[in-house]
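Missing here is one protein chain; the remaining ones are kept as they sit in the complex.
Which chain is which? They are A and B, in the order written, and residues in each are numbered from 1.
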Amino acid sequence: MKRRGMKFRKSLNWIIKAYSIFFVILAVALISWILYTVFDFGLPALSWSFFVEPTKPYGIENGGIANALLGTLFITAGAVIISVPPGILGGIYLSEFDKDSKLSNFIRFSANVMMGVPSILCGLFVYALVVYNTKQFSGMAGSLALAIIMFPVILRTSEDMLQMVPDSLRESALALGTPRWLTIFSIVCRSAKGGLLTGVLLAVARVGGETAPLLFTALWSDDWPFHFFSEPTSNLTVTINEYATNSPFEIMQTRAWGAALIICVAILSLNIFCRTAFNYKKGN
Amino acid sequence: MATLKKQLINPEKFDKVFKSLCAGSALLVSLLMAGLFIQLVYYALPAIRTFGFKFLISSEWDPVNNIYGALPAISGTLLTTAIALIIAVPISFIVAMYLVESASPKLSTPISFALDLLAAVPSIIYGMWGLFIFVPFMQKFFKSLFGIDYSGFGFLTGGIILAFMILPFICAIMRDVFKLVPSVTKEAAFGAGSTHWEVSYDISMKYGAKGLLGAVFLGLGRAVGETMAVLFVIGNVQNVPKSLFGRGTTIAATLANNFSEAEGILKSSLFELGLILLVMSLGVQVLGQLWLNRVSRQMGEK
Partner (left out) sequence: MQKMLKAGIAVTIAVSSFASIAKSINGAGASFPAPVYRVWTYNYKQAKKVKVNYQSVGSGAGINQIKSKTVDFGASDKPLKKAELDKFGLVQFPMLMGGVVVVANIPGIKNNQLKLDGLTLAKIFSGEIRRWNHPTIVSMNLGTEIPAMPINVVHRSDGSGTTWIFTNYLCKVSPNWEKTIGCGKSVKWTAGYGGQKNPGVANNVKKLSGAIGYVEYTYAVEAKLNTIQLKNKAGKFVKPDIKSFQSAGASADWENAPGYYMVLTNKAGAKSWPITGVTYILMYKKQKNAAEAKSLLKYFDWCYKQGASVAEKLKYVPIPKSVIAMVEKSWGKEITVNGKKVWQP
């Protein structure tokens, strides 16, 4: 350490502390500002009919977002079904079978790169691959685009969670003659259950607010999302984009804020649930 | 004897099959990365052949005559990302440090909670908030305090909103890194007479350099590719940045604006832009890994 005078060091410490408090207040003020706006503009839109009625064009009364809610649910569920099995299996590979080798390091590197890929490129990828070749936009294509974003996240978090399971558990199971795969499933995965779930939920929270990948795959519609595989499927984020940017009509913009409020609350709750559930697991 | 043989053979085979299944799943991520890269190159080839290297340094964007250049988009991306990092990294560092080192649990829990909330806000809401609230605010702010005629749309606003977006991520990771510094090390430093700040700077930061850098790179990655938040406020003109208050575009914004309408050489140029973006992300990752390896070696880990 450099030799500095006591006075200098003490005042530097005090200045930094003041700065910290200032910036912390700034950060909290910021978040309050944004949340306040969302609540302020979004709350007026919320009503029973908002949750129950489907989206309607400008000029028609009683528009809601029920179909968009359902659509987002379907699309996200689809994304989970596509991305979770390979994600967890891949995580198992990296943590159980191949901890440190050129191959596994390359896989980790690829996962890191994929996690940083802008979501719009994932949307383009699925558009060129699926939408263009099957000649239709669909909720399924949207799920695929979201799954591509979720997959590397689940891969890495699964690996991290599984790694934390102590080797003694594995060794005792193997010593008893349990085959490798059974060890992994019923011993290792089971004890990392909470962590794995957290990884999946965090990935879901990550894609819950994504718009760009759905713009080129699922588009949106005023219809109920029951032709998920073959038609543009309504969803919350693209609907918000439509209402906020494709409509100078105030009533539509209010609906956009209302939908934004719902997404905010949903993702927030998911995050809080993960944090508390995971913390509980950790403490255990 | 036969049943025993069956019991011995099947689990082994199954284990092998299982292992291959897992390996295949893991490899999938590399395949995806390769596939994305190949697809972008394939569709970008016509533009690459037409414009060549000039594409990277040309700021011409003429849809009527089909001449395109990537310079406005690339420089816009770089500028907004730089602004975002310059603002977000120091603030995240100080806030994370404060939360772990100095704050009482009564204070740090709600603040951490607030940061988590900020991270959970979807990007389109940042865009909407930016457009409806922040842009007029910036306009008034600069007019009343500095007398500058700033419309509120532009690189500065875009960079600041990006900073808001990546701040909670970087901060959350930095906070986790600081938490992992063993108290023994810190207490030893306190015992030697260090102030709070010196402990944070000289001990915690150096100990957690790996993780801290990881946080910065994560923020960088998100900032480079962010579409919706920037799209609403950056002005959307194909201009090379000449001032912070100017309007321009980023690669992601250009893609979002033009892709659905595009055909022919424009579409190919957009794919080339996407390729450039992917290479940037890749570059960030590679730099990050190399730096981290160097730091680990310095600290004697490897």
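Going forward, a residue touches a chain if its C-beta (ideal position, glycine included) is under 8 Å from a C-beta of that chain, and two chains touch if they have at least 3 such contacts.
In this text the structure is predicted, and so the values were computed from the model without any measurement.
Chemist: Per the definition of touch given earlier, which of A:130, A:189, A:260 or A:274 contacts the omitted chain?
Modeler: A:130
Chemist: Can you tell me which of A:19, A:106, A:229 or A:273 touches the chain that was removed from the display?
Modeler: Considering all chains, including the one not shown, the answer is A:229.
Chemist: Which is it among A:140, A:154, A:189 or A:205 that touches the chain not included here?
Modeler: Of the listed residues, the one touching the omitted chain is A:140.
Chemist: Going by the contact rule already stated, which one of B:61, B:155 or B:271 would touch the omitted chain in the full complex?
Modeler: Considering the complete complex, B:61 is the one touching the chain left out.
Chemist: What chain B residues would touch the chain not displayed?
Modeler: Contacting residues on chain B, toward the hidden partner: 24, 28, 31, 35, 60-65, 131, 135-136, 149, 151-153, 231-232, 235-238, 247, 249, 257-258, 260-263.
Chemist: What residues on chain A make contact with the chain left out of this view?
Modeler: Contact residues on chain A toward the absent chain are 56-60, 129-138, 140, 144, 219-223, 227-232, 242, 245-249.
Assume only the chains that are shown with their structure count from here on.
Chemist: Report the residues of chain B in contact with chain A in the complex, numbered from low to high.
Modeler: 11-12, 14-15, 18-19, 21-23, 25-30, 32-33, 35-36, 39-40, 43, 91, 94-95, 97-99, 102-103, 111, 113-129, 131-133, 164, 167, 171, 194-198, 202, 218, 221-222, 224-228, 232, 252, 255-256, 259-260, 271, 274, 277-278, 281-282, 284-285, 288-289
Chemist: Mind pulling up the chain A residues that touch chain B in the complex?
Modeler: 1, 9-10, 12-13, 16-17, 19-21, 23-24, 26-28, 30-35, 37-38, 41, 85-87, 89-94, 96-98, 104, 106-107, 109-122, 124-125, 128-129, 148, 151-152, 155, 179-182, 184, 205, 208-212, 215-216, 237, 240-241, 244-245, 256-257, 260, 263-264, 267-268, 270-272, 275
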